[in-house]
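Then we have chain A:
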Amino acid sequence: MLSLLLLLIPLTFSIVIWFTKGMVSRAAALVGTIIQLAFTAYCYNVFLEAGNKPFEYIYQMAVKPNLVFHFSMDGISMLMVLLTNLLLPLIVLAGFSRYTDKANVFYSLMLLMQMALNGVFISFDAFGYYIFWELALIPIYFIAFIWGGQDRAAVTLKFFIYTLAGSLLMLFGFIYLYTYSPQNSLDWEVLRANPICSCEQGWIFWMLFAAFAIKIPIVPFHTWQPDTYKTAPTQGTMLLSGIMLKMGTYSLIRWLLPIVPDGFKEWQYVAITLSVIGVVYASVIAIMQRDIKKLLAYSSIAHVGLISAGVFTMSRVGLQGSLVQMFAHGVNVVGLFFCAEIIMNRTGSNQVEGIGGIRKIAPRFAGWFLVIVLASVALPLTNGFVGEFMLLYSVYGYNTWLSVFAGLTIILGAVYMFRMYQKVVLGEPMLENMQFEDLKWNEQLVLGIIGILIFALGVYPEPIFELTEPVLKTLTP
Partner candidate 1 sequence: MNTLIYTSVLGFFCMVAEILNLRKLIVPIVVLGLAIIFGLNLLDWNLNKSFFNDMLRVDNFSVAFSGLAIFTSLLVLIMSGDYYQKEQGYISDFTAILVFILVGGLMMLSFANLTMLFLGVETLSIALYVMAGSRRFDIRSNEAGFKYFLMGSFASAFLLFGIALIFGTSGSFNIYTIAEYTANSQGNISPLFYTGMVMVIFAMLFKVSAAPFHFWAPDVYEGAPALITAYMSTLVKVVGFAALYKLLTVVFYYTSVKTGLILNFVAIATLIVGNLMALAQDNFKRLLAYSGISHAGYLMLLMMASHELPTGSLLFYGLGYVLSTLAAFAIAIPVFEAEGSENISAFNGLGKKNPILAAALSMAMLGLAGIPPFIGFLGKYYIFTESLQAGFFYTTLIAIICSIIGVYYYFKVIIAMYGKPGNDQKVSVSFTYALVLGLTLALSLYLGIRPGAIINIF
Partner candidate 2 sequence: MTSDIVFFLLAAVSVFTALMVVFSKSPIYSVMWLIACFFSIAGHYVMLNAQFLAIVHIIVYAGAIMVLMLFTVMLLNLNKESEPHKSIFTKATAVITGGMLFLVLLAAMRSTQLGAYEAPVTTDVGFVQKVGMKLFTDYMLPFEMTSVLFIAAMIGSVVLAKKERNL
Partner candidate 3 sequence: MKEVITNTPPQNWYLVLSTLLFSIGVMGVLLRRNAIIILMCIELMLNSVNLLLVSFSAYAGNTDGQVFVFFIMVVAAAEVAVGLALLVSIYRNLGSTDIDVLSKLKG
């Protein structure tokens, strides 16, 4: 029942918010997400004490074909739910510094999205999982489309169709599994216990992988991403990069690895090579990006490339590292995009070049921004390092040369991040009459919380290990 509540709270708020207006919507959204966060904290406690029993919920929708919503919880799910519900209040709060047109719809969609994301992470039946997976796409599409910037129609449509194409292939894979697995069930446990003949796992792997690779995105399935990140309103971009992208990496661990283990092994080398190529490729592109959000988008591709590479090593350290990094990247990228939003909002420019001098006017902002930049270049004692270390090590364990190649990310990451930081924040102000107000209370709060998370997890990531270790034990030999 607890898991149902996890869905119902945001859903209820989503509906309620639709009927409010302006400032009230904003406040209601904040209240809703905070309540959800509090509830998640409660769930976390319950989970630690009682395991997944209180979360088990099965709703049989139809008998033939067997449609089931099976909600449950394990360490990985809990981690992702925590991340989602932790970031949502921050994302909502981030919106307090600017006026949003039709705020009620905006926040209603956002809460709907939260519900869907929670659903994705606690679904233990592929059918329910798929429903939520798609459901998550609708609000974000509308958020990106209605409140988006330049070329929004074309860009968001491309995004939607691209991701949907992947999802439908995944659906095909799932249906095939359903039809030809002995039990005629899509339940995670059942599918895991009765893997389909390994002769078929190869192509089913690709069906599922297509969906995840597009969502993550792994090069070369990424071309929708930079433009979408750029066009979407920043809060949407935060949702996309902070949480939605994690759906892909989460699914690699949750669905791809256990369901088609042989296919996974068969294609491991391709997937891991693609991921690592993506890491370097995106990093190199990011170096010369002129648009701040696109730069961050490419950096995100690089980071998640490493995450997926870690997953594909199939090693304990890779999986553990990817989980840590998923959480860390979620926090960091939200912070980065928030900073980008602040910059773009106040200077009116979205270019890396030609701003400068922010540091001089708004030192507090510059400081927090630097902290997040450092976390994203994986400086030790920030959360970014923990995961990156483990991931690189896991890649090393798979192949030495790949790890050298992947390791370039720590150099290239520094190159593009510091280039951007220098051009945008340091130096003399280059815009005429630049007014750059230092952080407002809500921004201070958001960045402060992100900063605390960065260091807390960087110094003491143990809670994540504790949470996820039992699951990983079952996933890897």
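The candidate set was assembled so that all candidates are chains of the complex that A comes from, given by their letters.
One rule holds in what follows: contacts are C-beta pairs under 8 Å (C-beta built on N, C-alpha and C of every residue); 3 or more make two chains touch, one makes a residue touch a chain; residues count from 1.
Quick caveat, the model's predicted, so the values are computed rather than measured.
Every candidate listed belongs to the same complex as chain A; state which one touches it: 1, 2 or 3.
Touching partner of chain A: 1.
Could you please specify the touching residues of chain A with respect to candidate 1 in the complex?
My answer: residues 60-65, 67, 102, 105, 127, 130-132, 134-135, 137-138, 142, 145-146, 152-153, 157, 160-161, 164-165, 168-169, 171-172, 175-176, 178-179.
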